[in-house]
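Worksheet for the structure shown next.
As you look at this complex, bear in mind that one protein chain is not there, while each of the others sits in place.
For reference, chains read A and B in written order, and residue numbers begin at 1 within each chain.
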Amino acid sequence: MNITQILVGSLSVITLFSALMVIISRNPVHSVLWLIVTFFSISGHYIVLNAQFLAIVNIIVYAGAIMVLFLFVIMLMNLNRETEPQKNKWLKLAGVLSGGSLLLVIVAALHTGDIKAMAQVKEGDIGLIGTLGKELFSTYVVPFEISSILFLSAMVGAVVIGKKE
Amino acid sequence: MLLNIYIDWAFVLEKFLLVAVIVTLSLVIAMYTTYAERKVAAWLQDRRGPNRAGPFGLLQPLADGGKLFFKEEIIPLASSKFLFILGPSLAMITATLTSAVIPWGTSLHLFGRDISLQIADVNIGILYIFGVVSLGVYGIMIGGWASNNKFSLLAAIRGASQMISYELAMGLALIALLMMTGSLQMSVIVKNQVANGWHIIYQPLGFLIFFVCALAECNRTPFDLAEAENELNFGYHQEYSSMKLGFYLFAEYINMFISSAVMSTLYFGGYDIPFVNEAAWNIDANLLALIGFAVLMAKTFFFLFVFLWIRWTIPRFRYDQLMNLGWKKLIPLALINMVVTAAVILWLKK
Partner (left out) sequence: MPIVYYLYLSLALFCIGIVGVLTRRNAIIIFMCIEIMLNAVNLLLVAFSKMHPPKAGIDGQLFVFFIMVVAAAEVSVGLAIIVMMYRRIHSVDVNFLNRLKH
């Protein structure tokens, strides 16, 4: 075991634990905060894989913008633990069971696969911003422009939906 | 289980010391900025300012800190205790994190090692600053929400939406700068300025936009809507007392210091000594690095003074004026600046 494996292992534990806390927490604000922890640990994974650009974009876009929006909405609606009364225990059990069985099936499938491939950690320059940027503005320039139109339409859509009539 | 962990202890020690020095330095400077704020306010209003504690009132920040420490700590009953404590801690952490990528000087040669005066020279320097700044919202939002008080919540939401809005214009202003340097690495940006002249010459409009946005990000007047005392009682830290309140106030001053340092690094040449060619001086490299550090500090202190000057000169914006300025003035201006810069760069390359 070397230091990278210890790092990845502890990051994974944090990721899974905080993701679990997102769905367990009763209070939506706590859920949002746990989700931010999840995003941070995923960014940690990206850094270990030397995908620096994605790591920081993950923090800026998800933790810095999207989760702030979530917090905004939750705070404005003043949601707390009483807003979601629990009625049907069986429905919950069914949900956990179906999710668990999906996990089981894919784990079983992966188990028989015997995959030997390795992911390169800590080195390689494909995750650096220069490499990605050159590719993005040459091969992927059309999708990039289309995504800006997507943003514009999303913005207009959000304004139209959110307006008081 | 075989544990083979190889750690370069000298490297760890070096970085640890560097972090300790820089964090302590920013804390001390933030402390004395509170003193400077009072003195500057007094000077602008033709008063004397604090002059009782120590010579010229120089011990005033210590007295203030002591007062805050010994005040009674009150945690509202109906609030979430953990989040209530998390708020100011987050504000403080995000304020100190940004200093990691600022190049405080060239490298020192000590004990046969090259010690770079930058904690982490990462490839994504500017984006890192952006990431940390965008996290600064959480300290305000969590604190305001956990106080369980309508005024705090309103102030928190105001502050957060203001910070998000001004981040956009800030980013757009920086893109023009990035097009000139072709790198996000802070050390490369500084070296580029040492070679080709400061960025303020090429990007005056970009700097202006960046400066206004930095004022808004630090929640300083004329953008201190989040703590508008005459409409929201005291803002998002209304329910806070003792050192937790101190943390919030302190984080603001650290933010001011760091954003001044970022501005001097990005637009005013960082540790570059103006008007001279210091490479031809033929003096010890260590001494040169220290002079560069002093020069960067001088630039930073100048911007800190401008921050204080603005606070005691310009009245506060109204909230709709603030949003108008951000979305309808600064963002289009930043876009124009970006397009013009891009066109000029293309033209020069031809």
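Following the convention adopted for this analysis, contacts are C-beta pairs under 8 Å (C-beta built on N, C-alpha and C of every residue); 3 or more make two chains touch, one makes a residue touch a chain.
Since this is a predicted model, take the numbers as computed values, not measurements.
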Which displayed chains the unshown chain touches: A
For subunit A, residues in touch with the removed chain: 4-5, 8, 12, 15-16, 19-20, 22-23, 28, 31-32, 35, 38-39, 42, 45-46, 48-51, 53-54, 57-58, 61-62, 65-66, 69-70, 73-74, 76-77, 79, 83-84, 91-92, 94-96, 98-100, 102-103, 106-107, 110, 115-121, 123-127, 131-132, 135-136, 140, 143, 147, 150-151, 153-155, 157-159, 161-162
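Here is the rule we use: only the chains that are shown with their structure count from here on.
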Geometric centre distance via CA averages, subunit B-subunit A, whole Å: 29
Residues on subunit B engaged by subunit A in the complex (per definition of touch): 1-7, 80, 83, 122-124, 127-128, 130-131, 134-135, 137-138, 141-142, 145, 153, 156-157, 160-161, 164, 167, 183-184
Touch list for subunit A against partner subunit B, complex: 1-3, 6, 27, 29, 33, 36, 52-53, 56-57, 59-60, 63-65, 68, 71-72, 75-76, 128-130
